[in-house]
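The complex appears here minus one protein chain, its other protein chains still in place.
Chain nomenclature is as follows: A, B and C, assigned in order of appearance, with residue numbering initiated at 1 for each chain independently.
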Amino acid sequence: MSGLDVPEKTKESSPADRSRAVVRPGGLGAELAAALRANAGSAASQVGMFVLFLGIGLAVGLLLSWSTGHSPTVVLADLLDGSFGNAMSISYTLSFAAPLLLVAAGTVICMQAGQFNIGQEGQVTLGAVGAGFVVFNISGPAIVVIPLAFAAAAVAGGLWAGLVALLKFTRGVNIVVSSLLFVFLAEQLMVWLISGSGPLHDDGEGVLGAGTASQSPTVPAGAELPTPHLFGLDVPSGFLIAAVAAIVVAWVLRSTLVGYRLRILGHSPVVAHTIGVSESRLGSLAVAASGAFAGAAGAVILLGQSYQLHPGTASSIGWNGLLIALAARTRIGVSAVLAIVFGAMIAGGGLLGSDNVPVDIVNVMTASIVVALLCPPVVLVALRRRRQRRAAQVSS
Amino acid sequence: MTITNPNGSSVVTGHPMLRMAGVTKYFNGRAACDDVDLSVAAGEIHGLLGQNGAGKSTLMNILLGLVRPDRGVVEVAGRPVTIRDPNDARAQGIGMVHQHYSLIPTLSVWENIAITAKGRVRPDRITALVEQTSARYGLEVSASKRVGDLTVGEQQRVEVVKCLIDQPKLLVLDEPTAVLTERESHALFSMLGQVVDGGACSVILISHNLAEIRSVAHRTTIMRDGRVVSQVVPSETSVAALARHMIGHDLRNEPDVATAIGADLRTDPAPVSAAAPAGTPGLPPALEIEEATAFLPGGRRALDALGLHVRGGEVLGVAGVEGNGQKWLASLLSGALSLHSGRVRVRGTNVRVSKPGAMRSAGVAVVPEDRRESGCVLDMSVADNIAFAALGSLARRGVVSRRRVLALAEKLVEEFQISVASLDQPMRSLSGGNQQKVVLARELSTEPGVLVLAQPTRGLDVGAIAYMHERIRAAADAGVAVVLISTDLNEIMQLSDRIAVMYRGKVRGETTRAEADPEKLGLLMGGVHA
Amino acid sequence: GLSGGKSGATSGSPSVSSGAQGADPFAVAKGPSVGSPGPATAPEWEGKTSIPAGQPDMNKDGKVSIGVITSGDTNDGTYYQSVADAAQYAGTKYGWKVSVQGLVPLTQALSAAENLCRQRVDMVIIGDAQLAQAVNAAKEPICKDTFFYLQGGYGSPKQDATFTQSYDVGLSYAYVAGVATGVYMKNKNIKKAGFIAGLAAPFNTTIGAVFKKGVLSQVPDATVVETYTGDQIDVGKAVEAFAAQQSQGIGLVYPYFGAPTVAIAKKANAANIPVIGSPIDFCGSTSASFIASVIFAPGYYLAPLLDDFANGKLPLGGTRNWRLGVDPVPAVHTCSSAGSDGAAIDAAIKQAQSEINNGTIDPLKLATG
Partner (left out) sequence: MSVAVDIQTILAVSVPLAVPLLFAGLGEYVAQRSGAFDLSVEGMMLAAAFFGAYGASASGSPLVGLLLGVLAGAVVAVIHGNLSHRLQLNTYVVGLSLNVLVLGVTNYLLTTTAFDIPRATNLRIPGLSDIPVVGKPLFDQPWVVYVIPLLIIAIWAVGRTRWGLEIRGAGDDPIASDLTGIKVNARRRQALLFCGLCAGTGGAFLSVFQSSSFTSGMTAGRGYIVIAVVIFGGWTLRGVVAASLLFGVAEGLQLALPAIGTTPSPQLLVAVPYLLAVVSLALLGRRLHQPLALGQPFAPSR
């Protein structure tokens, strides 16, 4: 579909021979990238804007808590204390940021290639399943099992996303819709895998007696992600993995041949075609890569956080990672900062209960932050227009 | 004072139907319109002349409420008016046929008209109105067809009918003939005469074409760099004088400038060298297209059994009225359009055109018509844009060497005199001419065997045009087979060794430059066998 | 804005605001034993229990506070809310500080528990089996003087000295509920009953299968329609699943749900179809009428243990087996609206319970065989 993913040829279909095309080449991906990359002033003003709008997003949540009788200062104090208050809080924050950053880094890849995959939640689920297949079936030293689990997670998430790409490039199925529907299918698939006769089902004691729970076995201690002690902090290794992955993604996109080609594809499929980039091939690769990263996030979740598969294991990590990448306008650095902010919100949210503030306020805040962070270019454009109008008046 | 135009219609320039005074509009700190005054009398056909970028469209967009002026007043029939959007304009009796049409392709003709017509939306009522109006002015329009299925000429008629249904006081046409055949243009002009007859309606006609302006306009306002430089009665002014006003200095010594404005001032074409390199006989042509038929996704035929060939060192001009498939020819050669039937051969070898990058690796380089959209990536840097074509050779083991990218970019920027502030500047921030230079530099840097240029000088200023022409010549002299697609006959005649004329997706006829004369080409372009 | 008590309007669920002064909503769980255990025993875990010193102020900071985490919505009016309500009730009664966090994602189970330790709670209550991994926090130094309680870990993680859990056998009360239903059907000459649950996963499907066996034990030619909507919280689908069963002529329904239970019950009441309710005691509900309640919500197990905790008598490091027909809860109770059939049903319930406890009937065999 032109808005999102027309096969490139249809873009020339503008009726009659008009020199301007109704549908710009590049479809949504390019539109999005262009809109999102709108020149946003100097680095200092960008940082200023970021902080300002982050604050605005937070304020919306605080307003809601205030209007229902919860003190904003208490909420804020809890959030800060729970996220950065001490070494342990920071460790939590990093731990929650890890899968988010992985998902966001993957999302950056497909968005930069102009492929609007929004099914990360399902890909995370499948990734957790893939990791589960390894850790529940293969016993061995951590140094072997953990990388294997990550590889399996990436493959599972990548294949699941690859299906979406396959549907798009062979059958022309709208990727927004198919990736969305695949989220629901992934959940059903996992429930089946961990239930009854499913291969990941926990054969131990069940809720109702042996073998009756919908859950996987517990991750063996040897396959749990370690938490090395660095710089006086317990740093979750999931975060280290995510950080390295994000740096690699940034480098690949910036400096490698495939990264160049990917970005060109995202900006202009037409140009990409002329220099030998096959949208179906590279686009699929980008979608699959984003799925693989989401899958790896699933491994981080299973091996470092949930230790068990249950219905709902992905815990909205996929959705939030997607939102992070979009709010960061597909920039890796900003995604990393936002992932930490989101991680901090989750970690801080854990303390709200003690003051009887419903933790749902965190959802409200993160959503507001995402929307707020979309605003700076708009504001900058408005400011520039006003300046120009002024200038024109002065010069008259 | 009464002015009579060559058509014999006359107008009294007393009371203005439209008066614009002191209109000023800045874009990005540059004045597109600078203190413009314009006055159009009742029943007058008023020409608006100017080079590309002179501010004509901007001025009209202000009149239509599409652009908000920074300053200035507009009076219609003596009353000052504020026009905020096209609806206001319509209410004031102003209708416009846009340079790029404003019809919605997925709606039918009657639906498009119903959107702006007054009164209830009823197919039968609107259809009757359309028939009435089109009968009155001799404009053939079918109300039930989908606009997207119409030809360009038909669409323009619909657009005109759409304006006329409102019985406007002022009808604005922005370069209406650019896409029309000779015959269609004539029909349009005689229709315009009918419209202004009686003085109830005035017409503003924007054009680059001096001859056209001279033959229909009562008076003409000439703009340059956003300012009105003069107002003349064209029938009493020579083409050369018009051109001088438009450009700012005499043209005779600058044939390229003449080309740029569509004025045929040369008495004889530049001498064709006796040893015109018609390619190297014996070898297969560098590029051969045989029986190429291609369809657009909607099912429309883009190319219809098109055949042409070009040899190394030869410039093949592809002429034709815009919209006859030239754009799709370029698309085909850049690999963006796939063949339904037929063959494309480069140096004797069949090429699967739609395979990504196949044309490029076969040695065919294309400077596309819409360079902003398919020629470059506006949101990437100048250096990156230059590097695209040679990415593979700039990378070692999959890693692109930034040093080598910058070195290449630096070299080409210097060689092609591209003016950039920095190589990391986004392509978007370059002016049109420099964007075009980047694309050309990149394509030539791959040392192609075939160079395809689609409308290479459209939208460029005089200096840039001259430079382009120089490079095109140089490429051909270096043995490159050049396909030059242009709607500008003078450019074609000036640069080509052979000229092919496209009409309705096929080559209608071919001549050598020696045999070519404008009349013969014009007939071919109109679909008439010469 | 939106305010006002949840307590007043939601009926059927244990009322919070009644506080320590009002009737104890969990009184039913605090009664004496209702029967004696037979030879059949629930699974045992190794490990010794001990009573920590200083209970309830485990961390000796001079005040008692408890924290609840659960994976579900603590406002669902049923299963998940019962834990929160039990904690709140005890809190009000003993003057403890209570914090509740619902809808905790699996990824945050462990950290949520650790966070509670950081806030120096004396007891961490893990409200449902989904968050079972949170008990691993008990081994962390930060949690060393915090009492961990888990509702139904069922073997993973393994019972050890660091936490206490409750255990019940769902299949047994599913079977007894089926028996009760069967007796009612026999007396009213009903031949078709409906069972509706959410996810088509074993924790629902085995319950359905055993419930059906219970019904058939009383009315061998009865039909029990089992429908799984695929979603634990989608009320719309739950209600329409009931509509389908209704239009196929069921004479009684057992919605095996959390939140959607009352919605189905209301529809069934309107259609004069008797309803069995679970997992809380619905007999006193004012929003819908039930003929019987199957009581097994975690709050019922937690409430008496919290009383023990308050009195410094709650053992740590063992599994508390809650057995049908032995302990006051879990239980299948007939409601007054069962009318004259109540006595017969009660008798059948007693009978079935003792058959389970003396090993004549093995619900697990019924489920698998």
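The definition used in the following text is that a residue touches a chain if its C-beta (ideal position, glycine included) is under 8 Å from a C-beta of that chain, and two chains touch if they have at least 3 such contacts.
What you see is a predicted model, and the numbers here were worked out from it, not measured in a lab.
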item	value
Displayed chains contacting the withheld chain	A, B, C
Among A:S237, A:T313 or A:S368, residue touching the chain not depicted	A:S368
From C:L216, C:V235, C:A310 or C:V326, residue that would touch the chain that is not displayed	C:V235
Hidden-chain contact residue, picked from the options C:I51, C:A270 or C:A347	C:A270
Chain not shown: contacting residue from A:F50, A:F116, A:F293 or A:Y307	A:F116
Contacts of subunit C with the absent chain, listed as residue ranges	2-10, 73-76, 103, 194, 200, 205, 223, 225-231, 233-241, 243-245, 247-250, 259-260, 262-263, 266-267, 270, 287
Subunit B residues touching the omitted chain (full complex)	61, 64-68, 85-87, 89-90, 98, 101-107, 111-112, 114-116, 121
Touch residues of subunit A, complete complex, unshown partner	1-4, 20, 22-24, 28, 31-32, 35-36, 64, 68, 116, 118, 167, 171-174, 176-178, 180-182, 184-185, 188-189, 191-192, 195, 319-320, 322-323, 326-327, 358, 360-368, 370-371, 374-375, 378
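Keep this in mind: only the chains that are shown with their structure count from here on.
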item	value
Chain centroid nearest the full-protein CA centroid	A
Centroid distance [mean C-alpha coordinates] between subunit C and subunit B, Å	77
Inter-chain centre distance, subunit A versus subunit C - centres from mean C-alpha coordinates, in Å	37
Mean-CA-position distance for subunit B and subunit A (Å)	45
Residues of subunit C touching at least two other chains	none
Contact footprint of subunit A on subunit C as seen in their complex	1-3, 43, 65, 67, 69, 71, 97, 99-112, 114-116, 118-119, 121, 129-130, 132-133, 136, 142, 152, 154-157, 169-171, 174, 199-203, 205-207, 230, 363-364, 367
Of subunit B, residues touching subunit A in the complex	24, 26, 28-29, 70-71, 100-101, 105-106, 147-152, 155, 179, 296-298, 322-323, 327-328, 331, 334-338, 356-361, 366, 369-370, 373-380, 384, 387-389, 391-392, 395, 398-400, 402, 426
Sites on subunit A touched by subunit B in the complex	8-10, 12-22, 24-25, 33-34, 37, 39, 255-261, 263-264, 267-268, 270-279, 388-389, 391-393, 395-396
